[in-house]
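All protein chains but one are shown at their positions in the complex.
For subunit A:
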Amino acid sequence: MTALLTVTNLSRRFGGVHALRRVCLDVAPGETHAVIGPNGAGKSTLFRLIGGQLTASAGGIVYDGQRIDRLPPHRRARLGIAIAFQDAPVFRGMTVAENAMVGAHAVTRAGPLAAVLRLPRHRREEKEIRTAAAAALDRAGLAAWADRPAEDLPLGRQRALQMARALCGRPRLLLLDEPASGLRGPERTALAGLIEELRAEGLSILLVEHDVGFVSRLADRVTVLDLGRVLATGPFPEIRTDPVVISAYLGAPA
């Protein structure tokens, strides 16, 4: 099966520092692919290159048969790539429901003129957006918070809101940046449950994660990054016994 996302020889320098060096990676349709590695390995750089928040120094990114590495972030979103950021930036001054509704931007089109003239298209879309947002909030366990200001949510819920916003755009590829960091037991379990559900529905997921336990439960394949290079790629059981990976990152298998 052809991959949904293919990253080829991707490099990024910041001044003289090589944050990423010729990284290759792919995500098959329906696959949950995790990227792990110690701090400074280049995980976040890779993530931001795929999302479009950074541009590559060299190399290419192909999504669904199309080069996307020169597209601005909103165009990538329209192609079906959704992102949940680690620092969970919510849109302050907007309700939880409105935050989720913003995510629908990727799949809606009504412009300013349609809104000002209250064209039927605008009204139809508004209805769809509301329904989609309600469904997404429900899945993320936020239905009870819908009318609260987003900035009132505790961190765990803000993470969940990121997921709801991402889902509202009906993505085909979901990028998750350290979704579990800073979350406590029950919040973490709920999040892992949601990711498992999405995976079961066939959504492709690229998961950048620090927490090896979280990754072992969710990922079909794991890519290990260290100092901007790929150390190894494969199913988690293989990775955890790979001598290179063990010496660089995981430590002795328990």
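Note that contacts are C-beta pairs under 8 Å (C-beta built on N, C-alpha and C of every residue); 3 or more make two chains touch, one makes a residue touch a chain; residues count from 1.
The working rule: contacts and distances are computed from a predicted model.
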item: Chain not displayed: protein name in its UniProt record ("ATP-binding cassette domain-containing protein", "Periplasmic component (ChuT)", "Branched-chain amino acid ABC transporter permease" or "NADH-quinone oxidoreductase subunit L"); value: "Branched-chain amino acid ABC transporter permease"
item: Identified contact with the non-displayed chain, of A:16, A:112 or A:186; value: A:112
item: Residue among A:7, A:25, A:41 or A:83 touching the omitted chain; value: A:83
item: Omitted-chain contact residue, chosen from A:125, A:209 or A:242; value: A:125
item: Positions on subunit A where the hidden chain makes contact; value: 51-53, 72-74, 77-78, 82-83, 85, 89-94, 98-99, 101-108, 110-112, 114-118, 122, 125-126, 129, 162, 165-166, 169
